[in-house]
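Have a look at the structure below, then the notes.
Only a single protein chain was left out; the remaining protein chains are all shown in position.
Labels run A, B, C, D and E following the written order; every chain starts at residue 1.
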């Protein structure tokens, strides 16, 4: 089971100029074959289906804890998309014609099926599919797959970086490149520890060093490219048996973080978009009802949740 | 972000007689339109995409914390399926013909694509699709959807209960019926608190009271049909503003649990199935390597993970 | 727009021995690429999208009225499937285990997603897709397609005839072979009248004369293999301009029926199946409520609907 | 079975400025998860699969007759799309380059696979799927679903209204909002009559009253927001037992129409588009052939069909 | 089995102005229902599945050799698309923002999933599906299908011709129209020889003579509209038994080519596109490595491959 910590794994910028076309491209990192839904779900099901996990404990712990980190990644991509869509459709709802400006956007469903928000789709509007999950139970096979998956994911993150300049997209890809890079290393190290193969020379793949990307640098400076977190209050204690040795690109020492998870940052509370009824055509009514309900439940006057723009 | 607690939300029985055909039917509860992937992903994306969450905090907290519980449900369904498949294919691998007995099973991919394990598919082998997610951002609309989704999910759990008698399937459906029932109530209460509608008379839907199911009773006796958990170390403090009042079927008082999550139980460490290479054609080799790696990393002799059959 | 006449186009037998496996095969005639959903939807959208329909009136009338007949075909296939499924699952609902006997049926969703009833799928459980519709607007192209589609449909009906011996399946395929045969002729005649091509020698295709099938004979004796109906109170008066000449197999004269539609027959009112909650786990409750509502609305004591087993 | 009446359920404007991008968005109302194909097919299959229909006659009649109305809705959406596409591609066919202007339209297949015409797809080009049909046979479950489906459909109609200002799209959404609203009420009333629940406070959902939309007003003035039609020459006589009481928004009395169907209006006969071969690259040839065939069949000189621009 | 001849079946122009939007439309001819993947795979599987091939040898030879030609067509369409995409993204890779200009292209995956290159998709980004293959084994049925398929393919080629003016697209469609036309004739002749039907009057379909297209003329002048090739060193000797008689449009004599395949032309060696890492972010490194490897293997200094721009 899981516990949610209502923080993003890293800070993302607040809404600025809306960029719905850019947001349609960022969807590839969410629901594409190599998007974060795929990494999240692959490692999650590999951990569920792991046989003889005691006998292969360090490998189980590795897969299970990286799975947990990936939830934070679908959260980050969604937040970036929602940030980029904010302001595209904030006008009054029907009978106002508040969506005419975006009729020619690439992903109309972000507004019709969504509320100026993320869909579980790729950049062409194709839904993510359970078929993207590869959980054969064969440990060497699954680690080989995971290394390949992270390589494909890194490729896609670099491409989206080049394609979309919106600050939220850049902050997103900068962070994901660093953390996905750690996972690519982790699966290579697991394979190396398991079979004796030496995969160092495949790094970086694609052949662009992470530290060349300006948006990656702050994270590298904080050492985020070297650390694996357990993402658990008490479990997954055996990461160090497989996540160890040197970073294949930088030669620095890989390490398991002492803290269970990155410090994180509260999300920006994105404003209502009445034209898409999010959270309703008249958001203030919902706010009033919520206030009354909170009052009746003896909750503090100010909402207890943590948001960046409180 | 999330933290994983490496426990199941409830105890499931250890492997007994394998039941691959039954396991193919249980897949509906995992990857079907009304399966747990759908509930997990619907509420997760609704929480990511929630606009003005401070202004509607109790509703955000409700959706976000139920989402977290649903991760535990995909874990439970997967564990039940894996348990039912254990023993179908435990013989030696090729050149042995260890899978001939199951060539006519309903879901061959549980053995070819999986390692006698869960796939992200429904009972007909159709992959789960991101298209099953409904996150419009319109709070009333999404809550209406969620009530309907839980009603459909309850229908399918009851049908799978009737169809599959394997102890793991029965333990699974018994628990899911109770907890899914709480979510059905929760979304009804949220709608009621938000709009004033009174949905009590729609319960139970389908028209079979939960307490008629023997496998539900132990959970009902522990009050699991009345409680919502926060599933967070510190967040989602405002559930009581919307999850309150009486249970529509029993008239008992609904309550928010004091503990963050159910106590849970360690999973049974499912044995290797060499014929499907899980975790490899020669599992003992992996075990030896893992032991050496653990030793080199100064980990205790006995694996640190918690499993039911330690 | 349409009006419904609550009759089947031909009589189907009442439920007898249930045949869920056979019913899973009959689905091909409903939701398969060459099933009745495809014929219905192809001609329907071709009629909606028909440009310059006044200038090509007889062709428009032909396509539009055959489309209307096809609705009756999806109704017939569904009724046959539902008839074959009746009795597979009529026991008490949960906690009874009334579905264990069919856990290994080919299409579990007929019971889990349906109520021992038809799904919009083919014989492998793949949903019908809008992609099966070909409505290019090019009249010659669409007629060529329709002739091909009816040829494929005839192939599939003959195969299902050979595969499933249940009386409902046989009555169904017997009727559909005769009426689909008329449509195959109709599109050939339309192409011939439009271009001068002579397609007679392609009949029968596949090379099995319809009158060899015993279940087709009663319909042939009534002349159903020669007639096209308008399926409209007043419209589609110009069929005779394209549906004319001789039947390519028998040499008999094709004709437009004077009556708007076949006489038809009331459907058998299929009994409840409580184990799948159809129409609910306790069907008699629904019946009582309906009786009260009918009484309150001053409706006659006996239901006004026409069913075969009244 | 059905009879077609070759009239639209309401009048739509003739072609004006083409709007292919807008037409790509309107596709959501045809082939989207909440589009008219979904409402049409859901209610149609629910009626086919209805068990014990005599015992629950008023509910059967309700579902079956609303299904019939929905055919008219797929016809209306298609007609609106075709109207909006008219003129985008009316030039001479190849070797002319008559489609270069629309190479960057959102839905190229409306021109390549279609003849400047409707496809059975949503606004992202994803085909409608039989998977969108929910016909469980559980009456309460299906009515709950139908209420939810109409709520989602209303959401999408409002969004498309905001997004597309073309007169055909506006006339379309204005009418569909009124009639879909009646269905939303009808399913709520059916649930209320069946279970005793009171769903009034959920209206309007989304929270925009229908009478705020100018294009809805003429229909409201004619009382179209209060009436259910039987859509049958003789059947479905028991609607009044479940469709009764007050309109939840306006408090006016709901009623079953005396006439079987709305008066309707002839469709505009959309002009040929030679560049997409609709009905052919040289439409006048087809017209001449048709004239000869009509003459040979002793049909009147003037085509018998009814069109708006005769 | 097959042998590859590393030549295109016809010459295509070198890259000129990039046209990514046009390239997204040309995808329809590759991965669309009527694209070259469909013709290639239909005939290939029909040949694999052909029963009693000795007894029906000329028909087997026909289908098998046309299948072989179609491989050359998927190669040509891909080459045209790649040519059109060349130059859209040739800048330096990340951290450069070399893809911002194409963020609003219709098919983002040509750049994110591909390397400015072809995908196995249609013009809406929907992947080609094995469901498009029709290989019933019924010879008359399959030939009827193939005639229809080529008719649909010809329709789509003409539409793409009208839609995209890029020289590569025009050279492509000009050639494909001529060769696809031969296949349309071939299947008609096969049907005629097998059944006696006379399909001449269905030509041309759509009703635009091929020789009206300027880009077709050079190929017609070389007689490419009359010839079928065996596409085999030694096999498929019996084409003349079914591919014979007159061309239905021109009245010229059809003939089997003496040479096994068209002379063909080397492809243009498309330049690297570093921004999409094709063949890598630093292409010159790969070139150096390849040079060393070639040297070590005693290969000639100059690469042995044949390209247009050597």
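What we mean here is this: contacts are C-beta pairs under 8 Å (C-beta built on N, C-alpha and C of every residue); 3 or more make two chains touch, one makes a residue touch a chain.
Keep in mind the model is a prediction, meaning the values are calculated, not measured.
Colleague: In the intact complex, which of the presented chains make contact with the chain not displayed?
Modeller: Result: the unshown chain touches A, B, C, E.
Colleague: Among B:20, B:58 or B:98, which one touches the chain that has been omitted from the display?
Modeller: Only one of B:20, B:58 or B:98 touches the chain omitted from view, namely B:98.
Colleague: Of the residues A:121, A:205 or A:273, which one touches the chain left out of the display?
Modeller: A:205
Colleague: For subunit C, which residues touch the unseen chain?
Modeller: Residues 21-22, 24-25, 28, 32-33, 106, 122-126, 155-156, 158-165, 206-208, 212-214 of subunit C touch the chain that is not shown.
Colleague: For subunit B, enumerate the residues touching the unshown chain of the complex.
Modeller: That gives, for subunit B, the contact residues 93-100, 102-104, 106-109, 111-113, 121, 124-127, 275-277, 280-282, 285.
Colleague: What is the set of subunit A residues that contact the non-displayed chain in the whole complex?
Modeller: Residues touching the hidden chain, for subunit A, are 33, 126, 131, 134, 136, 138, 140-141, 144-145, 147-148, 151-152, 155, 191, 195-202, 205-207.
To be clear about the criterion, only the chains that are shown with their structure count from here on.
Colleague: Using the mean of all protein Cα atoms as the middle point, what chain has its own Cα mean nearest that point?
Modeller: Of all chains shown, the one whose C-alpha centroid lies nearest the global centroid is D.
Colleague: Taking all residue numbers at the subunit B/subunit C interface, are over half used by both copies (same) or under half (different)?
Modeller: On the two sides of the subunit C and subunit B interface, the residue numbers are mostly different, under half being shared.
Colleague: Counting only Cα atoms for the centres, state how far subunit C is from subunit D in Å.
Modeller: 22
Colleague: Please output the residue numbers of subunit A that touch at least 2 other chains, ranges allowed.
Modeller: 106, 113, 121, 124-127, 276-277, 280
Colleague: Chains as vertices, touching pairs as edges: which of line, ring, star, complete or other describes this one?
Modeller: Graph shape here is other: it fits none of the named patterns.
Colleague: Each pair of chains that touch: what are they?
Modeller: A-B, A-D, A-E, B-C, B-D, C-D, C-E, D-E
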